[in-house]
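Omission of a single protein chain aside, the complex is shown with its protein chains in their original locations.
What follows is subunit A.
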(Lines give C-alpha, C1' and ligand atoms only; values in the text may rest on other atoms or scores of the structure.)
Protein backbone atom coordinates (compact mmCIF):
# COMPACT_ATOMS: atom_id res chain seq x y z
CA UNK A 1 0.00 0.00 0.00
CA UNK A 2 2.02 2.92 -1.25
CA UNK A 3 0.43 6.20 -0.67
CA UNK A 4 1.86 9.63 -1.51
CA UNK A 5 3.39 11.29 1.50
CA UNK A 6 1.76 14.53 2.59
CA UNK A 7 4.05 17.21 4.02
CA UNK A 8 2.45 19.07 6.89
CA UNK A 9 4.20 22.43 7.39
CA UNK A 10 3.53 24.27 10.65
CA UNK A 11 5.15 27.67 10.28
CA UNK A 12 3.72 31.01 11.40
CA UNK A 13 5.95 33.19 9.26
CA UNK A 14 4.53 33.36 5.72
CA UNK A 15 7.85 34.40 4.29
CA UNK A 16 9.63 31.44 5.83
CA UNK A 17 6.86 29.13 4.65
CA UNK A 18 7.21 30.47 1.13
CA UNK A 19 11.00 30.14 1.13
CA UNK A 20 10.82 26.61 2.50
CA UNK A 21 8.20 25.56 -0.01
CA UNK A 22 10.13 27.11 -2.90
CA UNK A 23 13.34 25.35 -1.96
CA UNK A 24 11.58 22.03 -1.45
CA UNK A 25 10.08 22.33 -4.91
CA UNK A 26 13.47 23.29 -6.37
CA UNK A 27 14.93 20.08 -4.99
CA UNK A 28 12.36 18.17 -7.04
CA UNK A 29 9.97 17.10 -4.31
CA UNK A 30 6.44 17.38 -5.62
CA UNK A 31 4.44 15.95 -2.72
CA UNK A 32 1.44 17.83 -1.48
CA UNK A 33 2.32 20.45 1.13
CA UNK A 34 -0.37 21.41 3.63
CA UNK A 35 0.67 24.48 5.59
CA UNK A 36 -0.64 25.89 8.83
CA UNK A 37 0.17 29.26 10.36
CA UNK A 38 -0.65 28.47 13.95
CA UNK A 39 -0.55 25.54 16.31
CA UNK A 40 -4.27 25.31 16.97
CA UNK A 41 -5.22 24.76 13.33
CA UNK A 42 -2.40 22.28 12.89
CA UNK A 43 -3.44 20.34 15.99
CA UNK A 44 -7.02 20.25 14.76
CA UNK A 45 -5.89 18.90 11.43
CA UNK A 46 -3.51 16.33 12.92
CA UNK A 47 -5.65 15.05 15.76
CA UNK A 48 -9.12 15.73 14.46
CA UNK A 49 -12.00 17.26 16.34
CA UNK A 50 -11.89 14.59 19.06
CA UNK A 51 -8.15 14.95 19.57
CA UNK A 52 -7.52 11.23 19.15
CA UNK A 53 -5.60 11.43 15.85
CA UNK A 54 -7.79 8.72 14.35
CA UNK A 55 -8.50 10.99 11.38
CA UNK A 56 -4.93 10.49 10.18
CA UNK A 57 -5.18 6.71 10.41
CA UNK A 58 -3.54 5.17 7.35
CA UNK A 59 -2.10 8.50 6.08
CA UNK A 60 1.61 8.88 5.48
CA UNK A 61 2.70 12.22 6.92
CA UNK A 62 5.94 14.15 7.22
CA UNK A 63 5.80 17.08 9.58
CA UNK A 64 7.84 20.27 9.28
CA UNK A 65 7.60 22.10 12.58
CA UNK A 66 8.61 25.59 13.72
CA UNK A 67 9.17 25.94 17.45
CA UNK A 68 8.12 29.58 17.88
CA UNK A 69 4.42 29.71 17.15
CA UNK A 70 2.07 32.47 18.21
CA UNK A 71 -0.36 30.29 20.17
CA UNK A 72 1.79 27.44 21.50
CA UNK A 73 5.30 26.16 21.37
CA UNK A 74 6.35 23.63 18.78
CA UNK A 75 7.72 21.51 21.58
CA UNK A 76 4.17 20.84 22.83
CA UNK A 77 3.04 19.83 19.34
CA UNK A 78 6.05 17.55 19.04
CA UNK A 79 5.27 15.96 22.38
CA UNK A 80 1.63 15.34 21.38
CA UNK A 81 2.62 13.85 18.05
CA UNK A 82 5.12 11.49 19.61
CA UNK A 83 2.64 10.41 22.30
CA UNK A 84 -0.13 9.66 19.81
CA UNK A 85 -0.31 6.10 18.64
CA UNK A 86 -1.43 7.02 15.10
CA UNK A 87 1.13 9.76 14.58
CA UNK A 88 4.18 8.72 16.52
CA UNK A 89 5.74 6.94 13.54
CA UNK A 90 5.56 10.06 11.33
CA UNK A 91 8.93 11.75 10.91
CA UNK A 92 9.13 15.23 12.38
CA UNK A 93 11.60 17.81 11.08
CA UNK A 94 12.06 20.75 13.41
CA UNK A 95 12.94 23.82 11.40
CA UNK A 96 13.44 26.89 13.50
CA UNK A 97 15.61 29.94 14.29
CA UNK A 98 16.49 28.67 17.74
CA UNK A 99 19.99 27.24 17.83
CA UNK A 100 20.16 26.77 21.58
CA UNK A 101 21.83 23.45 22.33
CA UNK A 102 19.47 22.75 25.23
CA UNK A 103 16.49 23.21 22.93
CA UNK A 104 17.98 20.94 20.28
CA UNK A 105 18.70 18.26 22.85
CA UNK A 106 15.19 18.51 24.19
CA UNK A 107 13.67 18.08 20.73
CA UNK A 108 15.71 14.99 19.99
CA UNK A 109 14.80 13.56 23.38
CA UNK A 110 11.13 14.08 22.54
CA UNK A 111 11.57 12.11 19.34
CA UNK A 112 12.25 14.70 16.65
CA UNK A 113 13.95 13.10 13.64
CA UNK A 114 15.84 16.05 12.19
CA UNK A 115 16.60 19.45 13.66
CA UNK A 116 17.50 22.23 11.26
CA UNK A 117 18.25 25.81 12.30
CA UNK A 118 17.22 28.50 9.87
CA UNK A 119 20.42 30.33 9.06
CA UNK A 120 20.25 33.92 7.93
CA UNK A 121 22.78 33.05 5.28
CA UNK A 122 20.42 32.18 2.45
CA UNK A 123 22.79 29.87 0.64
CA UNK A 124 23.10 27.68 3.69
CA UNK A 125 19.37 27.83 4.19
CA UNK A 126 18.59 26.81 0.65
CA UNK A 127 21.16 24.03 0.82
CA UNK A 128 19.70 22.70 4.01
CA UNK A 129 16.20 22.61 2.56
CA UNK A 130 17.39 20.99 -0.63
CA UNK A 131 19.18 18.35 1.33
CA UNK A 132 16.00 17.90 3.28
CA UNK A 133 14.29 17.35 -0.06
CA UNK A 134 16.85 14.66 -0.83
CA UNK A 135 16.18 13.21 2.55
CA UNK A 136 12.45 13.21 1.80
CA UNK A 137 13.02 11.34 -1.41
CA UNK A 138 15.00 8.55 0.20
CA UNK A 139 13.19 7.99 3.48
CA UNK A 140 10.36 5.59 3.75
CA UNK A 141 7.47 7.15 5.55
CA UNK A 142 5.24 4.60 7.17
CA UNK A 143 1.53 5.14 7.18
CA UNK A 144 0.28 6.75 10.38
CA UNK A 145 -1.60 3.74 11.60
CA UNK A 146 -0.05 0.35 11.89
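Going forward, a residue touches a chain if its C-beta (ideal position, glycine included) is under 8 Å from a C-beta of that chain, and two chains touch if they have at least 3 such contacts; residues count from 1.
Note that in this section contacts and distances are computed from a predicted model.
One chain of this complex is left out of the view, and of "ABC transporter permease", "SDR family NAD(P)-dependent oxidoreductase", "Heme exporter protein D" or "histidine kinase", the protein name its UniProt record gives is "histidine kinase". Taking the complete complex into account, A:98 is the one of A:6, A:35 or A:98 that touches the chain left out.
Panel shows subunit A; residues 13, 15-16, 19, 22, 68, 97-98, 100, 118-123, 125-126 of it touch the chain omitted from the view.
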